[in-house]
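For this view, one protein chain was removed and the others were kept in their places.
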């Protein structure tokens, strides 16, 4: 395994844990069968993500990627947030073991799902902007 | 492997090595393909084996059993010599490793062959007295 | 920071006095046991004496003990060796359980791919095989029954003597993977009608990379590793002399201290189980009594095993979970699924396994450390949130 120090730091001291009661968008990805569930709450002001919180059921990498992903999008514009790739999350964490790469994908998807929810609440069809969502099993739970 | 001290003693200091120029009986058993050849010379006086010598090509156990066998029959009557079993030789040597048991059989056969030769030289058919001889391969070179 | 090693079912420390016994064979006594000269003969003697010691430990004779590279090789050899041997006799059926170690399960699966057939016995919710199930599964063409002595995750101990007796009565060979049980429970292959038994040294304070297979006299099986005439001509390879000597010393010691250890560990274990069960929505996996003295296996709803283990590691506690984190698979433990747990609960298991080296203070520390970790993880778990909502 051998997680990087960054991963362990974000696991031991996750940033932005919690819920946002009056969130503008909420996204949940993964499922318990797969072993990981990420739930992300965003608050949007003038197209900027002014606040973000998460709750995660999952392994160390799942928690750390959630934490890092929230850090990376907090204060960013929605457009920038949508550009966040799982690769960027991994890099920011100084890498992940190969078997844990899917966690970073999950984090990326959680953000997109929350943004999609935000657009939906705005009465905007999210699909052209965010793309279609896959769930845990679609990106290979086993790898 | 682990030969007993007795075996090592008889290997390092074999008794009765050599030839008897005017032997009364000579027996050779085994063959070089099998890896062991024993040649035994006996001198007979009044039905007693007054002298015995051997030459052996073969492993440590082959040399030690030859040596011990000659010790055991020297000074004995021919009848007693014929009663010498491979088991008695092994016991006198404090045992042999299982893969080396055939060497003691070879020693027994060498004595019998020498005695048979003695009888033949006396014009006596040895078979009723000594029994028929087998060679190395008959008692399983492999075991 | 306090360090507590509570993963003795994964591997154990090498006992210093076992290492002492090994040291000559790691230094001056480096001879090859097959060599004829003195230094080789010394090594041969060491291997022979070790074989005798292992035989004595399980009620076998030395000629029935074969040294291997560990439990996995022993399991593979026993199962493939017997089935390949019996194939020509028309035997193509294997009976095992759903919660065997992968060394057994994947071996059986490999045989199934070759055309053999397998029946997986139910292990019920308590993690114990029933002898009626075995009786019902036996077929005319059953060649081998392989059932582990004690499970490596939940520690449940199987009624091996009973199961093996049924096999003996039906003329079917019986193998047991006793890797977890040996040294912890008394085993006698004669009394218990066991035909083949696997063990590995590193589970009882011996070295890693050395195991043994007991093969009852008269049982024929094909060789797994062909070559030189080592191990009575049945398992080739220059002997791991130091490993073999260490295995025998460790096993001898484990057997000698078994009863007092059993008592001590059972009481520690029970106290820990009782303490952890006070945590909301926790459960003990596997029968509470028919289990290894040093095994505790719990599930805590709403949290995931790896996160729990990492948190424990940060507090100095080495433990493990059912899920094979490093195996590349994210599936929850096949053992917990076999005893009927749903996936989401099976993901949150914790195994704590103890040896002689653990103390009551370790239990105190664990009991103090686990609850706040669970609370923290649950506080950030959307699954826990859901469970709480549904049950309000």
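Letters A, B and C mark the chains as written, and numbering starts fresh at 1 in each.
Rule of thumb we're sticking to: contacts are C-beta pairs under 8 Å (C-beta built on N, C-alpha and C of every residue); 3 or more make two chains touch, one makes a residue touch a chain.
If you're wondering where the values come from, they're calculated on a predicted model, not measured in any experiment.
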item: Contacting the left-out chain in the complete assembly, out of C:224, C:250 or C:374; value: C:224
item: Selected from C:153, C:239 or C:301 as touching the chain missing from the view; value: C:239
item: Hidden partner chain, touching residue among C:159, C:209 or C:275; value: C:209
item: Touch list for chain B against the chain that is not drawn; value: 1, 3, 8, 11-12, 14, 17-18, 28, 32-39, 54-60, 62-63, 98-99, 102, 141-143
item: Chain C residues touching the omitted chain (full complex); value: 5, 7, 10-14, 16, 19, 22, 26-27, 30-32, 34-40, 44, 68-73, 75-76, 101-104, 106-107, 109-110, 200, 202, 207-210, 222-229, 233, 236-243, 306, 309-310, 312-313, 317-320, 324-329
item: Contact set of chain A toward the excluded chain (per top definition); value: 1-2
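Simple rule for what comes next: only the chains that are shown with their structure count from here on.
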item: Most distant chain from chain C by Cα centroid; value: B
item: Intercentroid distance (Cα basis), chain B paired with chain A, Å; value: 89
item: Distance from chain C to chain A - Cα centre to Cα centre, in angstrom; value: 39
item: Touching two or more other chains - residue numbers and ranges from chain B; value: none
item: Junction residues of chain C, two or more chains touched; value: none
